[in-house]
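Removed: one protein chain of the complex. Kept in place: all other protein chains.
And now, subunit A:
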Amino acid sequence: MPWVIAIMVALTVLAAGGGLALDNLANRARGDLAGSATLQIVEADPEVRARQTEAAAAILSQDAAVAELVVVPQETVEELLEPWLGTDNPEDAVPIPALIDLRLRDDADEATLDRLRDLLAERAPAARIDAQAQWLAPVLSALSALGWVALGLIGLLAFTGAAAVWLAARNALGTNRDTIEIVHLLGGSDDQIARIFQRSILADASVGGLLGLVIGAAAVWLTGMQFTALDSGLVSGGGLQTTDWLVLALVPVGAVVLAVYTARFTVLASLRKIL
């Protein structure tokens, strides 16, 4: 029994750890991108593009909604495009838009972006503004879906764990039927008999829960280290916080409570069948 609970708890810790990391990743990405927008000046003529970029920067820097703006140097943009366009003066191959990175005081909602577009319409007609969060919406949606999958997995593991305890309690009831009948006929109450089983399951579940926590937490930690080693901005945002580790530490507690109450329910239901 302790090994069954240990495996259940380890898998639950893994699923919960993964779910929490994904949630952190999504929250951090949302937070980072919520007030960010990108302005592109899509104009083939370099001179016109430079003039409109300058005008757009001047207009936006005066606007109260804009907290900060950075005109991305053309060399930086070309460096970013280098893997696709090569090193031989990419401007000759395709016109490269000018970029301005915007950080707004509030979220980059559609109303704010529309107002900024109107402001720029006259002096920078080639300007296009997009919220950065919009680009990552499918990724965030996928992360959210994975979070729900983790939650479902935890539910299934809890159900499987309860079923395992139910079977173990029924097996123990069968094995100890004579003893139970004797205690019953000597005046033992259902509650007293159930408590004997609860104590036994409590001991097994505590040992199993602790073991499962150690195994699961070690697996979560090692996996986290692997992702951290990737040094990817997006992935490293999915690390676990202190509160997340505390939540994981509560998994065996939940497993013990679930096991004890499942055993109690099973024993009481069985005892009710006799007088």
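Here is the rule we use: a contact is a pair of C-beta atoms (placed from the backbone, for glycine too) under 8 Å apart; a residue touches a chain by one contact, two chains touch by 3 or more; residues count from 1.
Criterion: contacts and distances are computed from a predicted model.
Asker: What does the UniProt entry say the missing chain is called, choosing from "Multisubunit sodium/proton antiporter, MrpC subunit", "Cell division ATP-binding protein FtsE", "Iron ABC transporter permease" or "Protein-export membrane protein SecF"?
Answerer: The record for the missing subunit names the protein "Cell division ATP-binding protein FtsE".
Asker: For a quick check of understanding: of A:Pro83, A:Pro138 or A:Gly187, which residue touches the chain that isn't displayed?
Answerer: A:Gly187
Asker: Could you tell which one of A:Ala64, A:Leu222, A:Leu246 or A:Leu275 touches the chain left off the display?
Answerer: A:Leu275
Asker: Extract the touching residues of subunit A with respect to the undisplayed chain.
Answerer: Given the touch definition above, subunit A has residues 178-179, 181-190, 192, 272, 275 touching the missing chain.
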